[in-house]
Structures are given as structure tokens and as C-alpha cells.
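One structure below.
Missing here: one protein chain of the complex. Every other protein chain is in place.
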Amino acid sequence: MTLTSPQFKYNARAALADAQLQRALSKGLGFVERRRLAAERLPEFESLRDAARDIKSHTLAHLDLYLEAYEARVTAAGGKLHYAVTAKEARTVVLDICRSASARTVTKGKTMIAEEIGLNDFFEQNGIQPVETDLGEYLIQIRHEMPSHIIAPAIHLNKDQVEADFRRVHTHLPKDRNLDEPATLLAEARGVLRERFLAADVGITGANFLVAETGTSIIVTNEGNGDLTQTLPKVHIVLASIEKLVPTLEDVSTLLRVLARSATGQDMSVYTTLSTGPRRPDDPDGPSEYHVVILDNGRSSMLGGEFADILRCIRCGACMNYCPVFNAVGGHAYGWVYPGPMGAVLTPALIGVDKGGHLPNASMFCGRCEEVCPVRIPLPRMMRAWREREFERHLTPAAVRGGLKFWAFFAKRPALYGLATALASRVLWLFGRGSGRFRRLPFAIGWTRHRDFPAPQGATFQAQWRRRRR
Amino acid sequence: MPPPKNRVGLLVTCLVDLMRPVVGFAAVKLLEDAGCTVEVPRQSCCGQPAFNSGDRATARALAEQVIATFESYDYVVVPSGSCGGQVRVHYPELFHGDPNWHPRAERFAAKTYELISFLTNVLGVSNITARYAGTATYHDSCSSLREMGVQAQPRRLLAGVEGLTLAELPDADVCCGFGGTFCVKYPEISNAIVNKKAEAVAATGADTLLAGDLGCLMNIAGKLQRNGRHLAVRHVAEVLAGMADGPAIGEPEPKRAAP
Partner (left out) sequence: MSARDLIFGSIRRSLGVSGKEATRRKTVADRLAQHPAGIVPARGQLSAKERLALFRTMVEAANGSVDEIADTGVVPSAIADFLRRHNLPMAVKRGADPRLAALPWEREGTLEVSVGPSDGKDLVAVSHAFGAVAESGTLMLVSGPDNPTTLNFLPDTHVVVIDGKDVAGDYESLWRRLRETFGDGAMPRTVNLITGPSRSADIEQTLILGAHGPRRLHVMVVGGSE
């Protein structure tokens, strides 16, 4: 999948003009109301958010040691840990494991890391067929699209589109079958994917958490696809980035208590699965190999730095559910794997602010994201920090820099500022007083293309004040 | 006799200063009626546009200027949650680690207040004698709500205004899409957001829109007008001060007036 974050403005424009997407977005993400209700039903919710933040911060501050402990436990349980510094290394490691298993098809549970490293395309280039099993991910896989939301990847689709895709792709099924209702579409997907589950040689999942105490990887789903992915094949591969570490099972329960509530308003997702190593000697089912691929991809250098806090993210999606910008343009506009406010902070860190700079700039700093983040990440502050980096590196657009410099010149000289504003007020008033507003202002085209600009009142407050008082 | 602790320096804000001075005069009236003496030192900008654009140096320079200008007052009052938030929340951030300026900025931030919450929370004003015939709906500006803790207070005071009916705005706490430079950097996205807000405002059936931030008000007013909706848009201080008889935002003056 190609990176289009540099074309964010173009993407956003296309998204705003996409009637079907706009319909889907306004039908919306009922998650907002549900989160509110779930939080209300748990008196300890706010304290749990503080605790969750503290657990993640503590872990990040001791990440090397928790990673060592985790590694020892995975190995003791018969699992194999692989390290990957870059996306390329991670792809290679995963491919090697699959080749050793003579894999032809690979089922996949939802994993953002797989998207981040471009795994599906790489598999296809190397003769291995990846099959997404999360229903939303499957829907977008057959359309060759990126997910548009981290919890609900196909939220931008309507059922007619899904029907069209199923008819196009599931050619072995009778052409005259009825696919009118979501329930029939789901039943068809279930049947198709059931065959893939049973036939897969390798199953790949992500990990919401990696538990150092026990060497355990945890996935959280509502469908059960992750479980079928990791239980049926001979080989189970877990793809996880380094910041997924959590110290103990007790720490896991704190995080679980805020995760589903923040994501979908459920108290718990349907399936929370803890996996440790391969099947044991007398287990009648389960994989015979268990691999964990730990990916860095730039995260280790974020620790202890200005953007370290984003590594607390537990991928709940609350920030984007609440974001007015995300709700206006949807996830694809962000142009890469991670959309919404967390994407706006993480993307420049992983792909560079020169490519990802639009994302932290396209924010009003309304603060809703920070208000709902279960681990209290100061998202607006870090978006602003990206803007500072851009400014230092002169990446800020010339018009903005110039405008600011002009403004600052006057603002630093209040007497001169007073004269300039008095003049501006007078001039704009003269031109605008007839109607009280401007339908078009040459130097404010961005504004007046969409809305009227009110005319000032003719003299500034400060000028009038000084005339009236002494 | 020592001076009473009610000397207020009014940080009028660029938008009020340039675009709508009546808000400044309304603020002064409300403060004086509540027993304060109000002064307006020569001032320019709190520095928020620079701060949000990543120009920390300019933001600091302007912050130093504001602090030096205003710190002798007992209180600094701002008819805006946005500029108020810049001072109260972000000035200490700007000087983090500076042994001289940081404590100074913290002391300064601690005595800076948004106008309405200053009246209610600090001066204990619970009732305003004012009259306004109409149905108003109120928009919570993001900074007022999330940085300055303003939500119940303006509604409480408005409830006491004779003749005024308050119609609650659904999603009052959702951003209007102004975001300072955001609305000119990403105009189409801003437009989508303000359009949603404007339609929600119009759907309440109110004839008046009120808020505590002029940026939001100008933004929503401009969109309401472009959409052909006829509501009077004003700063909440205008109504509370009984100064809501002049032209609303974006409305022409009656023919004879001249400053």
C-alpha cells in the first residue's frame, strides 16, 4: 500500500466530496455515546485511567528489563523470540518462518504492525497467500484498501459495496443467491473464511499486550477470528512492536478495564486470549510452533524523548472516534496505517515529519482526544511539538511563516500594533459597513470561500478606550 | 488605606480589539458592576498564533511582554477561553525549566481568568440584572471548556436574564472548526465542521447564538450567514452587560452611526 500522507489535503478534499463516505461517517461511530455510558457505569474509571497511564509509563521507563524478562519466559514456555530493527527485517523474518513451514496460505488476525511493515504485499510477491480474517479487514483486503479506522477498519463501506465485492470475489457460490442483509453477508464471510482457517499453514496475529511475567501475548477481539487464526494452523506467529510490553497479569486487568470501554463502550470484548508458547505435549489442539517477532521500527529512539508518551497508546481508537477532523474526512485521508489524533503524533515519528507533517497540522487542538485517551496521552501538545520541529527545520509553508513574521513584528511593538490595527479596522469598516460583512476578502480567501467575514466596528477597542478614559 | 484587591487588568484579545470592541466594553461594565476597577494597559497579542504554529521563540517573547505588562494587577481577566487558556495553561509550559521566568509565569497564570468564570467563581456573582428578549443557544468553545473549566457558569447567569429562553445546543461541546490558523490552513475541513455546527445551531430554533470566544463566534456567524440563516450572533458578555442592542456579528450598523 502506498503512503499518501504528504497528499493529506488532496485526500481530505476527496473524502469530503465522497458522498458515500460522508454518509457512513455521519451514521457514525456510535462509540462516543457508548463510551460515555460505559464510563458512567464504572465509578473507578477515571482512577483506572490514571493507573493505566502509570503502568505504561513505568514499563517504558524500564523497557529493556521487562523485555529481557519477557524473552526469558517466552523461551521457557517453548516459544521463539525474533527481533527486527526495521520493517524490512520483520518481513524477512516472517517470510523465513513461513518458508520453513512450507506455508502456502496464511491466515491473519488484526495486526497494525503487519500493515506498518507492508506484509500482505510482500507475501503476495513471494508466492504466499495472506487471508485477513477479521471481517472488517477481510472486506478491505478484497478491495485492496488500507483500514480506515483501527477498531472498525471497514467503517467507510456500506452493505451494497460489500455485496458487490462478495459477488466479484466469491465466484464459487451461486450467482442468484440473496445478499440483501448484513446477516447474510456475514454468514457468507463466515463460511468462506472458515475454510481458510482450517486450511491455513500459518496463523499470524498481533498483540494488544505482551506480558513480561509469563511470556504471554494477548489479543482482544469480538469475532473470535484471532483465536481460530492462532489455534488451527501448525505455526502461530505474533507480530508486536516493542512498546506492547506490560509487566504483570494484574497490570493487564487494569488495562483491559479501560481498553474495551474506551474503544466500543463494552465492559469487555468478547474474546480476550492469552497465549503462551506452543501446544503442550498432551494438548489435543494448538500450534506446534510459537514465534514472536518484536519490531522496533524507530520506537526505541523515541523513548525518553519529546514523543515518548505516544508509546503508551493501547490502540483503543477513542481519540479518532471523538476527533472532529477524523469524523469529517475518515481514516484513509491520513494516508498511512494510523489515522486520527494518535496517527497524527505517531506517523511523523515513524516516517518523518517531512512526509507526515500535514497530520499534526490538521488539528484545531480542540482537546477532545486527550480528554478521552485511556492512558492520558497529551496528544495536542505532541502535535504542537511536531509543528515546532517543522518550524525549526523551515518546513512550515512560506505563506504561514511570512504571515507570522508580519504579525509578530507588530505584536512585539504594541504602540505600532495599535496604529496598524486602528488602520486596518478603519479600512475594513469603510468597505464593509454597508452590509456588515464581506462575502469575499482577497487576503482571506480560505475563509471567505466558505463563509462570510464580519466587518469590524471602525475603531479598535484600545483606541476607543484611550479616547473615553482620560 | 491599602488598595482593594480588585484591580483588574483587562487582556482584551486581538479579535475583540480589532473586530468587536463592544465585547471589551461589556466586559468592563460587568467587572465594574461587580466592584472591580478595570484598567486596559497598552497591549497587543497573547502569542497564541505563534505558539500553535511552532514558533516558540516569538510565543515566548510575546508572553514575556504580556506578563511584564499585566503582572502588577490583582487579576488579569480575558473575555476569551482561548487567549485565557494560552496564558493560564501554556505560559508556564513556555517557560518550563527557566528558573526566573517559570515561577513568574506560574504566578501570573494563577491570577488570570476567563471573564464569565471570574465573575462567578472569584467574585461570587450569581445573578445578573439584565434583559434580553429572545431564545438563545450557547456554544462551548473548546478552550473555555477544556482549559478554563467554563461550562455551567454562563448558562447559570443566562438563566437569570429576564426574557431570555435558553435552548440547549446538541453537541455544544464539539469544536466549531475555527482552531485559529486551522481554518485557513485546511479550509475545506474547517468548512465541513463549521457547517455541521451552523446547521445544529439553526436547528435549535433559537434566534440568538452566544459563546465566550470571538473566534468561534465569527466562524459560526460567517457560516450561518453564508447558509442564509438569520440568527443574531453575539458574545455572551454583550447580553449579560445589557449591551446587546447594537448590530450583531456580521450585521450592518444602522445608517446614521459613526465612531
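In order of appearance the chains are A and B, and numbering begins at 1 in each one.
Keep this in mind: contacts are C-beta pairs under 8 Å (C-beta built on N, C-alpha and C of every residue); 3 or more make two chains touch, one makes a residue touch a chain.
Predicted, not measured: the structure shown is a model, and the values here were computed from it.
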Neighbouring shown chains of the undisplayed chain, as defined at the top: A
Option from A:Pro130, A:Gly203, A:Pro233 or A:Gly277 whose C-beta touches the chain left out: A:Gly277
Residue, one of A:Gln129, A:Thr231 or A:Ser435, that touches the chain absent here: A:Thr231
Which residue of A:Met146, A:Leu193 or A:Ala240 touches the chain not shown here: A:Leu193
Contact with the hidden chain (one of A:Ala15, A:Ala84 or A:Val238): A:Ala84
Touch list for chain A against the chain that is not drawn: 24, 27, 30, 42-44, 47-48, 51, 55, 61-69, 73, 76-77, 82-85, 89, 133-136, 139, 152-155, 157-159, 162, 182-183, 185-186, 190, 193-194, 197-198, 212-216, 222-225, 227-228, 231-232, 242, 247-251, 253-254, 256-257, 266-280, 282-286, 294, 296, 300-305
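One rule holds for everything that comes next: only the chains that are shown with their structure count from here on.
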Partner chain B, residues of chain A touching it in the complex: 9, 12-13, 16, 324-325, 328-329, 361-368, 370-371, 381, 384, 386-392, 396, 400, 404, 407-408, 410-415, 417-418, 421, 424-425, 429, 433-437, 439, 444, 446-447, 449-462, 464-465
Parts of chain B lying in touch with chain A, wherever the complex brings them together: 12, 14, 16-25, 40, 42-45, 47, 49-56, 58, 61-62, 65, 69, 93, 142-143, 146-147, 174-175, 177-195, 218-219, 221-223, 225-226, 247, 249-253, 258-259
